[in-house]
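All protein chains but one are shown in place.
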Amino acid sequence: MNLQQVFMYSVGASLILGFLSLTVLFLTWLERKFLARLQMRMGPMRVGPYGTLQPLADAVKLIFKEDILPSWADRKVYWLAPLAVFVPTFLVWVTIPFARDLVLANLELGLFYVTAVSVLSILGLVMAGWGSANKWAILGGLRAAGQLVSYEIPLIMAILGVAMLTQSLNIIEVVDGQTRVANFIIQPLGFFIFFTAGLAELGRTPFDIHHAESEVVGGPFVEYSGAHWAVFYLAEYINTFTIAILTALLFLGGWRWPDMPLDGLSHSALSVAWLLLKAYLVVILIFWIRGTYPRLRIDQLMAFSWKVLVPLSFANIVLTGVVLYYDWHWSLLTVASLILMAGFFLSLTFYSGTAAERMTVSVHPARPEAISRRKMDL
Amino acid sequence: MTQPRKREAAAPEAQAALDDKGLNLSAALATHMQDIDIKIDVALDEVVLSTGSENIVAVCRRAKEDPELAFDYLRSVSVVDYIEYLEVNYHLFSLSKRHKMVVKTNLSSDQPCVATVTSVWRGANWFEREAHDLFGVVFNGHPDLRPLLLYEGFEGYPGRKEFPSHEYTEW
Amino acid sequence: MEFSSVIFYIAAACTIGGAFGVVITRNIVYAAFALLVSLFGVAGLFLVAFAEFLALVQVLIYGGAIVIVILFALMLTRIEDFEHLTDNGQWPLAVVAGLGIFGVLLIAVLGTSVRTGPRESVGVRDMAEALFRDWAVPFEVASLVLLVALIGAVVMVRAYGGKD
Partner (left out) sequence: MTIDQSPNSMDIMVNMGPQHPSTHGVFRLVIWIDGERIVRAEPHIGYLHRGSEKLSEGESYNQVITLFDRLDYVANLNCELAFCIAVEKLMAIEVPERSHYIRVILSELNRIASHMLFYGVYGLDVGAMTPILYGFRERERIQELFESVTGARMMHHYFWIGGVKEDLPDDFERRMKVLLPTLKQGIDECDRLLSDSELFLARTKGIGTITAEDAIDFGVTGPSLRATGVLEDVRISEPYSIYDRFDYGIPVGTNGDCWDRYYVRLEEMRQSIRIIEQAMEQMMPGETMAKLRRITRPPKGESYVRTESPRGDFAVFVVSDGTEHPYRVKVRTPSFANLQALQHLLRDAYVADAVVILGSIDIVLGEVDR
């Protein structure tokens, strides 16, 4: 490695950092606007046209806010924690391509690298929880550790399924493998597992238990304020975008499916646009889920991972392996995956009972002559 | 500081009128509580049962467990400070029979002391704690008489008439 | 100095420094973080040796899972009771054990002829074939042992945990 290469890498890394920061600014605006749409309100409207400058105003506010250090906090761990969350989230982007030739370092083990590095940001959350010397923060840190470690497994297994299909761990090769058919058509089950586990990794709404405001009041971030809190925030949104773009790359065909007609520079430009479009669709889906669902409880969350997602992801791998080994047509995998998924959702509805069984509230007429005396004669 | 007001003798009394349920109840009370020293009276539309403080638990338990009375629901426990004595009111209601009654007992102002009814209705717990807070009534046998509404170490009984509300400055 | 030697010295310093940190620090959580540094150093050494897969496994399993589980256990216990490690009588034994292992490793390293010079990294495919074809039986035995350990842990926790 020579000096020029080092220089190139530094320029590339700072470009990615700039791009990610801008993306985060845009994502915060998009989330607020989109949720506002769901909730019949306007969202930010005052700063700039349609509130477009609101993220900037927020950023400025956060930077100028006082950084508070709780007196009992473990100073070193407390200040290091935001960094420990942010660095891995950023490092993941080293190997994420925007187009075939637009990538900082195309690692042969790209997919494995992504999973390995992204695990590390859990450590930052645990550090934040412990360093804050706050019981809610510790509780949140523990929840984060438990949740993220368990959901790592189905996530990796879903990625493994994709790797088996393309016989490669290189992300660009994975995308190239989807020239004809995107992976989400071949492996709907894998797509479902990856997206669900990805949501859990992000700590987004049905799985946002580690910083649930109504329970652990922000979890590991309770005591943070100002710029340090902003770093957590930045990391969280980068993570969201990472999962979205990974979904687009691994399952939605990246820049390939359906294939681009153009060549050369225009091809690259179009590729990036196509990829970002897919990624933003996933982002919107994530926001939509946030606006719709309540949160799970920690034991339900764990049970869902270990009892549902992990067995399903193993089934996905076995199915893929069988189909690949006997060299059957890919549509067989689709059908088998769909049957498994349908079985899962059917058992879910069967398990929770019919609408009539769930309805345990009945209305009794209040007219004295018509009162039926249920349970009154105790 | 103004003298606490006493009840004026000259004021007119409110008219009492019991409905059918009340009449039935006062008749039933006379037979079902024969062995306890009680006095049955009427206040507005409610049956009033007055008894000595030593009989409170017995009366309440009888009122709850007797199938004819079946007072399963303790509406509230409230204390009225009549300067010379404190009156403790147990407002009862029967959810199955839908009749109501108030049990009254008088305690001395200096050492208000009565047995707890938490063993009869668990719901009496906080009502009694509150009465202890505000009026200083000691409920013997209560599981936990720590201050509920006031903070630990508050002095005086702010519910009583003699409490100097207007002179009281804390902060 | 070559670029790879720079990385090697950094990684080696991390490994040894982290290991010393684990032993020296009195704060048990700091010890866990020092262990993390040491494990990352090892990952860096793997990287220098062109074993990228091993390096990533090191990061994923040790950095991600093991250290987090250790921290998890530390936090579930009451921190104020265990904030400072106390000396106990085991350190002479520990020194003996450490020196013993060091001696064994030293003999093993000195007794092996080490090839130096540029090396190609081992491909994932070669590794997979080695693991799942040539060494399939030991691999399965190892996973069986882990399974037994897992079940044993569950049984032990159940025995203490009461009704659930």
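Each chain carries a letter (A, B and C) given by its place in the written order, and its residues are counted from 1.
Just so we're on the same page, a contact is a pair of C-beta atoms (placed from the backbone, for glycine too) under 8 Å apart; a residue touches a chain by one contact, two chains touch by 3 or more.
Note that this is a predicted model, so its numbers are computed, not measured.
Shown as candidates are B:Cys60, B:Leu74 or B:Val137; the residue that touches the absent chain is B:Leu74.
Here one chain is not drawn; of A:Ser14, A:Gln39, A:Thr179 or A:Ser266, the residue touching it is A:Gln39. Set against the missing chain, the residues A:Trp29, A:Phe90, A:Tyr113 or A:Trp136 yield one that touches it, A:Trp136.
On the side of subunit B, touch with the chain left out of the figure occurs at residues 5-8, 10-16, 43-46, 72-76, 78, 80-81, 89, 91, 93, 95, 98, 100, 102, 121-127, 134, 147-151, 158-159, 161, 163, 165. Residues of subunit A that touch the chain left out of view are 35, 38-41, 135-136, 138-139, 143, 205-206, 208-209, 212-217, 290-300, 348, 352, 355, 358-368, 371-376, 378.
Basically, only the chains that are shown with their structure count from here on.
Placing every chain at the mean of its C-alpha atoms, the farthest one from subunit B is found to be C. Per-chain Cα centroids separate subunit A from subunit B by 60 Å.
Each chain gets one centre point, the mean of its Cα atoms, and the points for subunit B and subunit C are 70 Å apart. In terms of their C-alpha centroids, the spacing between subunit A and subunit C amounts to 29 Å.
Interface of subunit A with subunit C (complex): residues 1, 74, 77, 107-109, 112-113, 115-117, 119-120, 122-123, 126-127, 129-130, 138, 141-142, 145-146, 149, 152, 169.
Those residues of subunit C that touch subunit A in the shared complex are 3, 29, 33, 36, 52-53, 56-57, 59-60, 63-65, 67-69, 71-72, 75-76, 79, 123-124.
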